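Submitted below is the structure of interest, expressed as structure tokens.
With one protein chain removed, the remaining protein chains of the complex are shown where they sit.
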Amino acid sequence: MMFFLQYVIRRTFQNMMGNLFSNLITIGIIAISMLIFSTFTLLAFNLTNFLKIWEDKIEVIAYLKRGTPSSEVEPLLKKTRLLEGVETVRYVSPYDAMGFMETKLGGQKNLLEGIQPAVLPPSFEIQMKKDYRNSTKIKEVVAHLKEIPQFEEIQYGQEWVETFSVLVHILRLTQWILGGLLLIAVVFITSNTLQLTISSRREEIEVMHWVGTSPSFIRIPFYLEGLIQGFLGGGLAILFLFLLHQGLFLYIPPSMQAWLAKIPVLFLPLETIAWILLGGMVLGFFGSFVASMRVLKYK
Amino acid sequence: MMFFLQYVIRRTFQNMMGNLFSNLITIGIIAISMLIFSTFTLLAFNLTNFLKIWEDKIEVIAYLKRGTPSSEVEPLLKKTRLLEGVETVRYVSPYDAMGFMETKLGGQKNLLEGIQPAVLPPSFEIQMKKDYRNSTKIKEVVAHLKEIPQFEEIQYGQEWVETFSVLVHILRLTQWILGGLLLIAVVFITSNTLQLTISSRREEIEVMHWVGTSPSFIRIPFYLEGLIQGFLGGGLAILFLFLLHQGLFLYIPPSMQAWLAKIPVLFLPLETIAWILLGGMVLGFFGSFVASMRVLKYK
Amino acid sequence: MNEAMIEMHHVFKTYPSQISALSDITLEILPGEFAFIVGPSGSGKSTLLRILFCAERPTSGEVVVHGIHITQPDFKKIYQLRRTMGIVSQDFKLLRDRTVNENVAFALEITGHIREEAKSKASEILRRVGLEEREGDSILALSAGEQQRVAIARALVNSPPLLLADEPTGNLDARMTLDVMEIFTDLHQKGTTIVFATQFTGLIKRYSYRAIRLLDGRKADSHKVEEVKATG
Partner (left out) sequence: MNEAMIEMHHVFKTYPSQISALSDITLEILPGEFAFIVGPSGSGKSTLLRILFCAERPTSGEVVVHGIHITQPDFKKIYQLRRTMGIVSQDFKLLRDRTVNENVAFALEITGHIREEAKSKASEILRRVGLEEREGDSILALSAGEQQRVAIARALVNSPPLLLADEPTGNLDARMTLDVMEIFTDLHQKGTTIVFATQFTGLIKRYSYRAIRLLDGRKADSHKVEEVKATG
């Protein structure tokens, strides 16, 4: 057993060194494929994360009739809080509204100079429960709100909610399509290189058959080669992705960094990294398996 | 000559058919590399295009002192127009400002109900000449504007202008780095496959040398193979990119399409397509050239 | 089981292109025997050896080697059978990018000998065929006759009970042929069964071993096995 392992490792090494250039290329190609895939995974991960933060911000604004007496506000707040799907409700006074407008107008806030807050309507900012943060459920809640007579108008980012759903949908779909394509590509590429490795060793393999080498002695080194290629390819991809991720921050000017700081740009969690490495190995193995099925017939 | 061409084409065909699988893989890999590159080119093309449209929108807003008599507006307009770098100046009355705020606030425009336009300040929207649309030049113009006493405040999207410059910078840099990397990758990959093609034909090439085949008879078919691989890879990349580009519109929900309609999403111009195909061929050729340098020594 | 080392019963071999290489061959080779297979070029000598070596399957008939029916062998087990045989192929089947010693040691390594042991055993057998000075050279650096001797060394290194040699002296000069024949005679005396295919009738005249003559392989009905006892 010890001997077998030693033999297999030596032979795998010999094989890889003998076709060093094409091995490097294969590893490079696997790395590129995996890099594309994992860049995408990273993007999806961050986008999902970002969307989750954003999702939390989906809210319904109910404008109260101008001049609603403040005594009515408290019971109305209670009533609204009890509605199905509502998580929190915050009262926005006309003064708060003024502040909000100033922020929103940013550079052009001078426009507001001389405006009295009193002319602005008060409003409720209503946060939905997690499960209610999608277009159909929100519509139901809004319908309930509209039944309350003290509200002048109900507003919510309907467009955004819809776009959000579509975005998530596109993202998931692309992930699967792209992922599938790249996986197939990696298997093909590994299989191809190994097939070429094997055919460049055809003479040797023939001689091995001739002197009575057992099939597993011939095959296992190729399987191992595929595994190693996949592992190194995956590892390189992750390393490169990490450098890219780090480099992003170094390169971005301070002004944008402040902006990015608001959205946390995370790196892939360890578990995902492990999966990517394992995936690379499985793909590499599968590629070498396919190759040996095609080329390594016993003679 | 006729005979030579016929021979070269037949032999190239034989070579490619003999290693059909690895040829398909090479073409696929070239296609993927070129696809990444051309996707990037397309993105850069559209972004540049988009930025150009956006660039046109860079403007300086000069708020006039509240209550500036309308008789003073006309001479002030003239004076501003004569400043260096200024292209057009548009007067925005308080009523126009009201309309602008309504648009800007979108869903929350109810906030403005009951506000009198008269409380808003009038302003000038100043368009810069093309050459002045960058942060240093704009600053110069703003300095001149500040010297005019009738202006209360001068505002311009300084942050955006800076971000814009950085974006263009990053874009250009990435294009060259990515482009360079991918080009090298394509040369390597083509070179590798052709090297493997050549080694799988080693015996044959040895025999060819043995019977007195001229070196060009041996090499030219391999060069042609590289050329064809590059061409097909490039072609596939463009075809795929085109399908992606078209598919984008089919898949996007109507609500987003309307939004996209504002920014024209163009496909690559014919000239760029020709360059990509030519580039693929040059790379393929170069790959086969490198391979034959490495493997095809005359014996 | 049977006491014969090799048995062939009505063996036919017709290649896909309708070439009949062997037709109705029946023969028996006993353990420890030295048998020449003689016949002109194309008479089926190599085909016969390849069938014994499981590198080719007979079209019909039965073949038993070491008491094992190899007519329809388990593909996964062929390698075990091969380890009990040494074969000298007519085209040598050596590894071009390895040295002489590596080529011979290779056959030992894959059967589980550790590297150093394989190397020294290989050296020993190479000395026996007179190539002790060429051990470190690449196979490509050898003349045809030298390559043939490496092939012989590799076949012998495992001390197989059965030796199949296809024209093993075809590239050797008269003196070397004598040397090799001496090695073979020696092995024969130690009990190794030897099947020796050759077209050089000179050899069978010189050595008084049993000779099985194959006739022109192109005419199917003329395939016959004849026993030719040559005298001294």
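Just so it is clear, A, B and C label the chains in written order, and each chain counts residues from 1 on its own.
One rule holds in what follows: contacts are C-beta pairs under 8 Å (C-beta built on N, C-alpha and C of every residue); 3 or more make two chains touch, one makes a residue touch a chain.
Since the structure is predicted, the reported quantities are computational estimates derived from the model, not experimental observations.
Student: Shown chains touched by the missing chain?
Tutor: B, C
Student: For the full complex, which residue in C:Pro31, C:Pro73 or C:Gly170 touches the chain that was left out?
Tutor: Answer from the full complex: C:Gly170 touches the omitted chain.
Student: Just name the one of B:Val207, B:Leu239, B:Leu278 or B:Met293 that touches the chain not displayed here.
Tutor: The one listed residue touching the chain not shown is B:Val207.
Student: Of the residues in chain B, which ones touch the absent chain?
Tutor: Here the touching residues of chain B are 3, 7, 203-204, 206-215, 217, 298-299.
Student: Take the complete complex as the reference. Which residues in chain C touch the chain that isn't displayed?
Tutor: 15, 17, 19, 40-42, 46, 90-91, 136-137, 141, 143-146, 167, 170-176, 199, 201
Simple rule for what comes next: only the chains that are shown with their structure count from here on.
Student: Work out the mean Cα position per chain and let me know which chain is farthest from chain C.
Tutor: B
Student: Where the centres are mean C-alpha positions, what is the separation of chain A from chain C, in Å?
Tutor: That pair's centroid distance is 64 Å.
Student: Calculate how many whole Å lie between the centre of chain B and the centre of chain C, each centre taken as the average of the chain's C-alpha atoms.
Tutor: Averaging C-alpha atoms per chain gives centres 69 Å apart.
Student: Could you tell me which residues belong to chain A and also touch two or more other chains?
Tutor: Expected reply: no residues.
Student: Can you pull out the residues of chain C that are in contact with at least two other chains?
Tutor: Within chain C, no residue touches at least two other chains.
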